[in-house]
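Complex shown without one protein chain; remaining protein chains in place.
On to chain A.
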Amino acid sequence: MQTFDLAARGLRELNQTLHGLSGTTNQTAWEIINTRGSHAIAVGLDAEVDITVRGTTGYYCAGMNKLATIRVQGSTGPGVAENMMSGTVIVEGDASQYAGATGRGGLLVIKGNASSRCGISMKGIDIVVHGNIGHMSAFMAQSGNLVVLGDAGDALGDSLYEARLFVRGNVKSLGADCIEKEMRPEHLELLEDLLRRGEADAKAKPEQFRRYGSARKLYNFNIDNASAY
């Protein structure tokens, strides 16, 4: 395993080094130490490498990740794995607001709680949160799956498009155009896979969840729906 001391070598050298791993490399396992809450750690990666971030991070850790597996042994600041394309990001602690924002693919796992706007405008990413999520999560979420083992805050799925939301605990309130939907066998199958990949299969079973999705009433503007906004 390669060790990168962020405090000693700096952020620019870190990301430049990791970007250099694109293509074939035999340096596939890395650990980043002395993170000290730095922003933009391991952003824009494009290689099938395993990164372990030992410590807590600032904003946008693993932003726009492609292919890489990034495990954070700590908590993350706002926007972890924002706009992720593929790969896997696992946060062992809590995640601040906007976790997985606009993510287009891959899997984001948060083993603690996620703050407000988790999965905002998600576009294909799968997110599994072992704890709770804050208000306005999955706002304008377009596609992908958000799985929450705990509770969801206010206005879950406000102005939702086609993303699927699964919550095991309580939902404080649903946002505009978000409704509870029938849990069909294909959803249970999907959940089982997500829980397994999200390292949560020992904690929860698919049957314990409820599914939420778009009522699709706001898809085309209609003046009669104006009070919903």
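The definition used in the following text is that a residue touches a chain if its C-beta (ideal position, glycine included) is under 8 Å from a C-beta of that chain, and two chains touch if they have at least 3 such contacts; residues count from 1.
Everything below uses one rule, namely that contacts and distances are computed from a predicted model.
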**Message:** I want to check something: the complex is missing a chain, and I'd like its UniProt protein name from "ATP-binding cassette domain-containing protein", "ABC transporter permease", "Proteasome subunit beta" or "Glutamate synthase domain-containing protein 2".
**Reply:** "Glutamate synthase domain-containing protein 2"
**Prompt:** Which residue from A:6, A:21, A:40 or A:148 sits in contact with the chain not drawn here?
**Reply:** A:40
**Request:** Determine which one of A:28, A:73 or A:142 touches the chain that has been left out.
**Result:** A:142
**Message:** Can you say which of A:21, A:120 or A:191 touches the chain missing from this structure?
**Reply:** A:120
**Complete:** Touch rule applied to chain A and the missing chain gives residues 11-12, 15-16, 19, 39-40, 43-44, 46, 58-60, 63-64, 66, 78-79, 82-83, 85, 98, 101-102, 104, 117, 120-121, 123-124, 139-140, 142-143, 159, 161-162, 219-221, 223
